[in-house]
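Input: one structure, supplied below.
All protein chains of the complex are present and in place, except for one that has been dropped.
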Amino acid sequence: MLKNKQLLDNLQELGLKVLYPEQIKFSVGMASCGRASGAEEVFNALREEIEQTGLGAIVTPTGCLGFCQKEPLVYLQVPGQPRLVYGNFNSNRAKELVQAVRQGELYKKMLLGTVYEDENVVEGTSHQLSSPSFVSGQSEGLRQLKDHHFYKGQLKIATRNCGNIDPGSITEYVAMGGYQAFYDCLQKTPAEVIETIKQSGLRGRGGGGFPTGSKWEFARNNVAPQKFVICNADEGDPGAYMDRSILEGDPHSVIEGMLVGGYAIGADTGIIYCRAEYPLAVETITNAIDQARTLGLLGRDILCSGFSYDIKVVKGAGAFVCGEETALIASIEGFMGEPRPRPPFPAQQGLWGYPTIINNVETWANISPIICRGGDWYAKIGTEKSKGTKVFALVGDVRNNGLVEVPMGTSIREIVYSIGGGTDPNLKIKAVQTGGPSGGCIPEHMLDIPVDYDKLLEAGTIMGSGGMVVMNERSCMVDVSRFFMSFTQEESCGKCVPCREGTKRILDMLEDICQGKVSDLRQLDLLNELAETIKDTSLCGLGQTAPNPVLSTLRHFRNEFEAHITNKFCSAGVCQNLFNLVINSDLCIGCGLCSKACPQAAINGEKGNPFTIDQELCVQCRICVQTCNKNAILAVENAKRGGSVHA
Amino acid sequence: MPEMVINGINIEIGDHKTVLEVCRGAGIAIPTLCYHPALEAYGACRLCVVEIIAGGKPGLAASCVLPAVGGLSIDTASPRVLRARKMIVQLLLGICPQAEVLQNLAAELGIDQRVFPSKEDKNCVLCGLCVRACKTIGNKALGFAFRGPERKVGVPFDEQSEECIGCQACVNVCPVNNIKSEQRNDKWIIKNWSTELTLQKCAGCGQYFAPTPYVDKLNRQYSNKEFRVELCDHCKQAHFAAQLLSGCK
Partner (left out) sequence: MKELMEVIKKHQDKSGKVFFILEEIQKRHNYIPKDVLKSVSKETAIPLPQLYGVATFYTGFSLKPKGEHVISICHGTVCHVKGSKMLSETLEQELGIKEGETTPDSKFTLQSVRCLGCCSLAPVISIDNKIYGNLDREKLRVLLKQYRNGGDTC
């Protein structure tokens, strides 16, 4: 049991030896994305090959480095040499790598970059793996990972340890300055701790953007016999998985944040409410809690301070609405996830009626560096009203899918084009969707908007939890708004009339528009008006933001709605029966791939000459569109609905 | 004495907890559907929204759950409020078009045409008054189930309720008269809850007068053995009248 600072320091020393051992170390990204791509096979292959070849090396698991497109990721650390980071690995490459290491050769296949030094964000120091002038005749001219365009614009604070440490090892967490912040807090008063968080300007990263320090202050000032700290890990936005990544890659950062929060407001109980759909995250955080308890960092009289605190994990049961604070509280109390009127706010009357602070995973992960480096250090990063960094899940029609952490103020254009690498060269980006079902779509010409809570609000969307979905011209914006509304309808708790009945009506109208059943443009006015009422009168954040996708697509892409209504035409080629597919003879190279893929045998032609689609046989399944490498297949107005077919 | 401003007029808050209570106390009419003064406020129908002008987060808020605090200024019938109310009534008409309370509201708000067609006319507006009444007065037999468009009110598994005592609180409180109960020989049937209860015979005249579980519950509550529930209203009145007369002699 850790009783004082000396022991924490000793543990850090030990941790550094584990993190940077004297043997050769292989690490494999074993978070959910990695596993889904085959990381377990790679891990086992490395182990087997090492055993067979008798190489004195170890293999350890690590979290997600963010480059999900390149999973499984493998890291090779030879003492005294820069770390080598590989992507898109498989069992064969794993075996080859081990053999190359055995022979002292540099394995270059799938090498993403090198790492010469690891930054310790919490302490503001860095650990040199090898000198920059390291020359072996082989590693000259190799690109550093930090110069890879995916990583260049990033600044990792919340995800500082993800992909760098073994999430199952508390010693490695301590090696990177872990639990120093909590120790520092115990030497301060709770008011001083809160002041530091206020100074930092940290705002809730779950989407609400409420100033974290102020929230803690309200809870601190409410006198009550008991108080609670909750971590909202019910990440439900489709396309967003930042929180899962932090829980799977650096669980102790959340535990430490919650310890600080508990100390600051005077709570003795923390609850992590995690989606049941994240079994690996639940397992990882549960193990981390056990480790912290064993070391005496959770429990009674922690570090002889008189402060007692423990954390339990409660799994969600499949309801998106439980990401809303009062619904989350209701579900912990054993009720349906129905939101409750606010005021009173959870900081006044929360769980079981007691003052409760609820913060998102990413918010908690930011606490430790802020405490150690100071609120003003954090406040220097970002914009005037949005401080620090934000983690985004950059997904969709973008070359580099993954998790990126950037300083607030970075433009969406930079994230999508520089970090993300843009989209398929034959296609144009049409819009970027942020904020999940509560957010909106930003058209391409507006992508210079900086990532900032208020600027995104002005543009008709929200920061949200960090989902950033890139959509190219093959996305129909009417269909996108229909998709989000159907999501919201299913997830609505059903308590209040505007959300339950209103979203149903909006969904009906959007479905009719997508099926070409609407001919009156005035339906768009009704759609708008109903959307505004739902926004104005719904009981909770889910209902209040449910109309955002519709309102933003109506605002920025009204022409698509009008085309669906007036011309019964879906230019993106998505809405069934509202388009025909034709091959552009100028772009078609006659490769015949589409013809082979067509399940209806509707495409014919001679190799080397433009092919044609038989409209009688075509069922618009779009398999040909997805197969074509030249973007030569277009959606044109449906002849049967009065449009003319022209190539 | 804390005051708030309603439609530009200063009004004392007094003992009232919510803005709706202050308005009602001052004779200012605000339509409601899911509100009942004897039951916990629910805030679900959103008909009672008012516009916060100052002293709180600007925008619309449900007055039945909005705490009345000094310095709050609201408007009960601003254009924004009326637009929202009309749309909510339209949504309600879309599910329960024949409900008198909704038709009256529609007339008040000047709605002459329904905007949302109804696919199938449901009779329940999901106001939850029956659930809250059953919780407060009855035996906690009712609850909500399912979610979103599937949400409904009822008894678990839609089968005979072991908790229902037949107190009729739900029947009386339903704003759209959707809950039906009737006597069938020696049984009391509450159709909506698929529940059948035995009826108690009056110890005086022998007529059935109340469901047995209801009588049992009341008797359990009274520790005074003299005060037993075993007579129908008519016989009870006769009994007490006789007692009064004999006392007067």
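Chains here go by letter, A and B, matching the order in which they are written, and residues are numbered from 1 within each.
Here is the rule we use: contacts are C-beta pairs under 8 Å (C-beta built on N, C-alpha and C of every residue); 3 or more make two chains touch, one makes a residue touch a chain.
None of the values given here were measured: they were computed from a predicted structure.
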Kindly state which of the options A:Pro82, A:Gly236, A:Gly388 or A:Gly460 is in contact with the chain not pictured. A:Gly236
Sort through A:Gly402, A:Gly573 or A:Gly605 and give me the one touching the missing partner chain. A:Gly402
Of B:Tyr35, B:Phe144 or B:Trp188, which residue touches the hidden chain? B:Phe144
Would you indicate which residue among B:Gly14, B:Pro37, B:Gly70 or B:Pro156 is in contact with the undisplayed chain? B:Pro156
Chain not shown: contacting residue from A:Ile332, A:Ile442, A:Met463 or A:Cys588: A:Ile332
Touching the hidden chain in the full complex, which residues of chain A are there? Just list them. 32-33, 35-37, 41, 68-69, 71, 235-241, 244, 269, 271, 276-279, 312, 314-320, 331-337, 351-352, 393, 395-397, 401-402, 433, 436, 467, 469, 471, 474-475, 483-484, 487, 490-491, 493, 621, 626
Write the list of chain B residues that the hidden chain touches. 131, 140-147, 155-157, 162-163
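In the analysis below, only the chains that are shown with their structure count from here on.
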So what's the Cα centroid distance for chain A and chain B, whole Å? 44
In their complex, what parts of chain B are in touch with chain A? 43-47, 49, 59-60, 62, 65-67, 80, 83-84, 87-88, 91-92, 94-95, 115-116, 125-126, 144, 146-151
Residues of chain A that touch chain B when the two form their complex: 319, 336, 338, 341, 343-344, 489-498, 500-502, 504-505, 526, 529-530, 533, 536-539
